[in-house]
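Here the complex is missing one protein chain, while the rest keep their positions.
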Amino acid sequence: MIHLEILFFGKLKEIWNTKKLTMQTTSSNIEELYTELLTKASEVPHKASIKVAINDEFVDWNSQLKDNDSIAFLPPASGG
Amino acid sequence: MIHLEILFFGKLKEIWNTKKLTMQTTSSNIEELYTELLTKASEVPHKASIKVAINDEFVDWNSQLKDNDSIAFLPPASGG
Amino acid sequence: MFCLSDKKIDDQQLKQQTLDPSAGGFVCFEGWVRDNNQGKDVQKLAYESYPILAVKEGNKIIAETYEKFDIKKAYCTHRVGLLEIGDMAVWVGVSAAHRDAAYKASRFILDEVKSRVPIWKNETWTDGESGWVEQES
Partner (left out) sequence: MFCLSDKKIDDQQLKQQTLDPSAGGFVCFEGWVRDNNQGKDVQKLAYESYPILAVKEGNKIIAETYEKFDIKKAYCTHRVGLLEIGDMAVWVGVSAAHRDAAYKASRFILDEVKSRVPIWKNETWTDGESGWVEQES
């Protein structure tokens, strides 16, 4: 079991109805964690457009998780 | 015989050693006038790069001349 | 340098930073909040960001710009928080010896910032509704 902080941005905040949550999980990488989180989502987001960051760095979907990581899920940027 | 005013700009002023001259001529178009003017030039300019205007409008080299026209010879623009 | 700003963007100061005596050309892009977008009347909007990552990614784009183009200086500032109609949302400025590099670098920064920097636009329309806006092409 590891302890994680999860951050949601933009419209993903609405899909998960929160901007931040903390959780205990046995998921070992982002892919598994995301599948686990989908059970709490109000709708299924377009996964291919989501970017992921661990501890303020963009990472791949197969990146490994470790205790106390902060994971962010980011919808497509719409600045400018 | 027609009476013309001739204007030179940029480096063409140096080639003809004047920015303006008036003349009587039997030339009937720009092409003939230019050939006539070449006899007064200190060097032969690159004709293909020269643009011509009559009375403040760009015109073709075969344009006809009439009495009291103002003819301008313009080297390539170098603004900006 | 790339910055986020939660206050009005000071484009005059940014321009002064971008000027360079050996540069003959300066290209600047400003994005403003329009009174309409994608067919809806906009009342105001908010830009949310992921600040640490946004600044990191923005500066990565600026570094790439210096590598790819023969430019003197490049700056970009993006506004975040609540904006009114007519407010400046983004400023991009590039100085270069020649115009071609200045134009291309400016466009590169703007396009990359829009697609890569974690900033999201939430519009409030005149009908009282609001929503997250997808990137325009």
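We call the chains A, B and C, going by the order they appear; numbering starts again at 1 in every chain.
In this text, a contact is a pair of C-beta atoms (placed from the backbone, for glycine too) under 8 Å apart; a residue touches a chain by one contact, two chains touch by 3 or more.
Bear in mind that the values here come from a model prediction, so they are computed numbers and not experimental data.
Looking at the complete complex, one finds that the omitted chain is in touch with B, C.
Remark: the omitted chain is touched by one listed residue; of C:G24, C:G81 or C:G131 this is C:G24. Not every partner is drawn; the one left out touches chain C at residues 19, 21-37, 85-86, 97-99, 102-103, 106-107, 110, 136.
Hidden from this view is one chain, which touches chain B at 7, 9-11, 14, 51, 53, 56-58, 72, 74-80.
As a working rule, only the chains that are shown with their structure count from here on.
Taking each chain's centre as the average of its CA atoms, chain A and chain B sit 73 Å apart. In whole angstrom, the spacing between the mean C-alpha positions of chain A and chain C is 27.
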